[in-house]
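In this view, the complex is presented without one of its protein chains, the others remaining in place.
Moving on to chain A:
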Amino acid sequence: MNLYPVRAIYMAEMARTRRTLLQSIVSPVISTSLYFVVFGAAIGSRISEIDGVSYGAFIVPGLIMLMLLTQSVSNASFGIFFPKFSGSIYEILSAPISYLEIVVGYVGAAASKSILLGLIILLTSNFFVPLEIAHPIWMLTFLVLTAVTFSLLGFIIGIWADGFDKLQLVPLLVITPLTFLGGSFYSIDMLPPFWQTVTLANPVVYLVSGFRWSFYGISDVSLAASVAMILLFLTASLATIAWIFRTGYRLKP
């Protein structure tokens, strides 16, 4: 692997983040803080503890996950969609670089951004609720794996999308509902038995559950199931990207 092209793409993408600081960092942090204020402080005081964790603290991992998933997808999708839209992708495709290098550059930058965002939100949440992190290594592992996996998914969406509307379609219509229904704000034990079973078909449940376990040692599903699910996602995304580049799908006629 030649590092110069990877670095060029990575640095250009990070420069784009700096240019769009308001949209890419400030705005998600503020909107997450609003959740903390409303659900954590205002309503949360009226909700009883869940498994010995105050409601305000209980929702922190879920909220970080929500931002991590939506931001990873929209960052990475925009990063590759924009050159495609403006036509400047000709340069990427005519450069002497492998697909792997392209993906590492774009997805690496998008994931870095999401990880940074996740950590900032984590710090911010500390102002609203007392935080404890039972398994910090696992926490970071989940954070990084989720950021990378969903940035890969975003990259795929960016290549697939042929208009700005489709770019927003997946984060708004798929990721956000799945995260809201994926136990970000509640423990799935609180659902009627039938809906508990249905919920298990939602992949985000496994991500939120594993991530929450790394904070408080409580989970809806087993740690192994969470890890398996995220690795499954990762593999599926990588396989899709490999297929995209092999066939030139929506990149090379």
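Note that in this section contacts are C-beta pairs under 8 Å (C-beta built on N, C-alpha and C of every residue); 3 or more make two chains touch, one makes a residue touch a chain; residues count from 1.
Just so it is clear, contacts and distances are computed from a predicted model.
Of the candidates "Fe-S cluster assembly protein SufB", "N-methylglutamate dehydrogenase subunit D", "Imidazole glycerol phosphate synthase subunit HisF" or "ABC transporter ATP-binding protein", the chain left out of this view carries the UniProt protein name "ABC transporter ATP-binding protein". Summary of contacts with the chain left out: across A:Ile25, A:Ile59, A:Ala76 or A:Ile97, the touching residue is A:Ile97. On the side of chain A, the interface with the absent chain consists of residues 2, 4-5, 7-9, 11-12, 15-16, 19, 82-83, 86-88, 90-98, 248, 252-253, using the contact rule stated above.
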